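All protein chains but one are shown at their positions in the complex.
Chains: A and B, in written order; residue numbering restarts at 1 for each.
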Amino acid sequence: MLNINNLHVKLEDEDKAILKGLTLEVPAGEVHAIMGPNGSGKSTLSYVLSGRDGYVVTEGEATLDGASLLDMDPEVRAAAGLFLAFQYPVEIPGVGNMTFLRTAVNAQRKARGEAELTAGEFLKVVRAKAADLQISPDMLKRPVNVGFSGGEKKRNEILQMAMLEPRMCIMDETDSGLDVDAMRLVADGVNALRSPDRSFLVITHYQRLLDHIKPDVVHILSNGRIIKSGGPELALEVEENGYGDLLAEAG
Amino acid sequence: MSDLAVKPIDEVTPQVSGPPKAADALEARLAALDLPRDGFAVAARVDALARLRAMGLPAPRDEYWRYTDPRPFNAPEAQALPIVGGPESPLFAARDTLTLVFVDGVFDAAASDDPALDGVEITSLADAGAGHWAEDLYGTLEAAGQSPVRRPFAVLNTAAARDGLLIRVTGTPSKPVHVLHRRGTDAADAVWHHVIRVEAGAELTLLESGTIGARSNGVIEADLAPGAKLHHIAAKRANDPKVGLSHLFARVLDEASLKSFTLAVNGRQMRHEAVIDMVGDDAVAHVAAAVMGDGHVGPFHHDDTVFITHAGLRGESRQVFKKVLRNGATGVFQGKILVKQGAQKTDGYQISQALLLDEASQFLAKPELEIYADDVKCSHGSTTGAIDDEALFYLRSRGVPRDRAIVFLVLSFLADALAEVEDESLRDEINERLDAWLTDQPLN
């Protein structure tokens, strides 16, 4: 599904390499976790994959189902099935959450040559999915993320994920700022979306989210490269011993 | 060293240049007008003419015209500005309103609804005779609004206006009064003057839409008795080239409430002044505007000038101005909150914001506070900047195409101004129209 090959990325504004030859493959249906210390390049990876300005790919490539991602506009990537759950979801005053979601869903359907959902169809689906995530009708009416608590914002991200039905979901530090109950709610939402043709890349600093969203593979990212990959036990090792030993091992 | 770099604040000239220099220009301007010499409110017109001769027309270096060139308004003749582009149904056309049609600033009774409506009494200015109730009011709020800043074009209007509406509201009419403007000729120099008196406890919604003259000069004088409410929404047709001035003079008595919202999309050179005198206690005045200017459609310069005076206790005022500018468009905001001595517990708020969509556009603002009472809460804010890249990326990462995402962000930016339209269905209609305009004319 997602293939990243020898990816080198630097900042547009300064001569600073962030990713230095990152290679990663996430097959269909799998959940991969990326863990790493602060500054290892975790967020950069999520932004580069989803097409945010400000980064320059100097070498390497990234493909989704064989199609090169890096030349696509962000909305084209979204239509191709890529979704990024933001670490800090953006507030957009004056734009209703429902309007926003419906525009996004129909834009993607249109791009894929599918029929747009009518207001009635859309409403039915969104209400059901919102209820699963304990998102109140009031939250749906409010402007996008405006006045939402940290937990509400993250749940709103998962609602978008559920509505847009992406094939490849990247979750950037989704656990940050969440208490235990909110984390369980978010994890349940994600787990409900797991399926054989949908993959997840869960970026996190801590192991605790991985208690709820069980990964198939755990990668350790350091200084712009994957330095070790393994099973879920790798995350536990980090939890217990920190990153120190792993970093030392990698030199 | 660049001249601009060191130009001190003190190069600002004092307010208003009077005669003798401008006298010739003023006489030329007056000569081109057909001034009414008798009939309704003739005393007020004679007085206005004398006041105008004493103050003269503004000069480009006058402080109050620092950011807007008064010369198009000073010129004796209006420049012909043909309407381009296809038909567009006026806003509010589909609503149940009492529609009163003006062609080039002149009331067209035949094209209008029957003005009879419970709770409101409407006469056209041209039809009003001596002794009409509005005679005592005509020109008085305008005259009171000439201090401390002079507004010569409003004085000119009082002297010259041949038509307008005289509206007395005694109850709560079942539907809004809708003034629908049409343009008759390409060089129309429309001058109209409405006088509105909302009696104690009465309530009116006044809508304005359509196409005004190539050059226009409109004045509304609104007198709000205790507990009266006036909702005023002006949304002129988009893209019509026009050079326009409008003034809203209001006096707001105890517990009365004035809410005025203006929508402006393209045009040429426009200035809207709101001069609100909150004389009563517990008075409320909200003035807001959403402005979109595209220099590509034609030159665009839009100036909102607001002067709110708090004289009563516990007054609440809000000024919310949002301007979206691109392709060399210029937005201007001059706003002032004046709190007089003794106007304690005043709550005054003012925000002016510009969204600049490209390098060529500019926003010039002078948001002022002048406060002579201590137990007050007054604030103002002003920001200028471009589209928020983070928000744009967020929308696009959800699959919303760039053009659409920008429309969203523009609407998001304007939302606070639109929120000042109290009636939800009116607000939605304006929002939908804005959305349609933005979608028709992609922003980047």
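Everything below uses one rule, namely that a residue touches a chain if its C-beta (ideal position, glycine included) is under 8 Å from a C-beta of that chain, and two chains touch if they have at least 3 such contacts.
Keep this in mind: contacts and distances are computed from a predicted model.
> Since a chain is absent, check the UniProt entry for it and pick the matching name: "Acyl carrier protein", "ABC transporter permease", "Fe-S cluster assembly protein SufB" or "Aspartyl/glutamyl-tRNA(Asn/Gln) amidotransferase subunit B".
Answer from the record: the omitted chain is "Fe-S cluster assembly protein SufB".
> Sort through B:Leu52, B:Ala290, B:Leu356 or B:Leu411 and give me the one touching the missing partner chain.
Per the contact definition at the top, the residue touching the missing chain is B:Leu356.
> With respect to the chain omitted from the figure, which of B:Met278, B:Val376 or B:Ile430 is a touching residue?
Spelled out, the listed residue whose C-beta touches the missing chain is B:Val376.
> In the full complex, which bits of chain B touch the chain not displayed? Write them out.
Residue positions of chain B that touch the missing chain: 1-2, 4-6, 8-14, 63, 341-342, 344, 354, 356-359, 361-386.
Just so we're on the same page, only the chains that are shown with their structure count from here on.
> Counting in whole Å, what is the centre-to-centre distance of chain A and chain B, each centre being its mean C-alpha position?
The separation of the two C-alpha centroids amounts to 48 Å.
> What part of chain B is in contact with chain A in the complex they form?
On the chain B side, the touching residues are 388-391, 393-402, 404-405, 408-409, 411-416, 418.
> Which residues of chain A touch chain B in the complex?
The contact residues of chain A facing chain B are 50-53, 73-75, 77-79, 83-84, 86, 89-95, 100, 103-105, 107-108, 111, 143, 160, 164.
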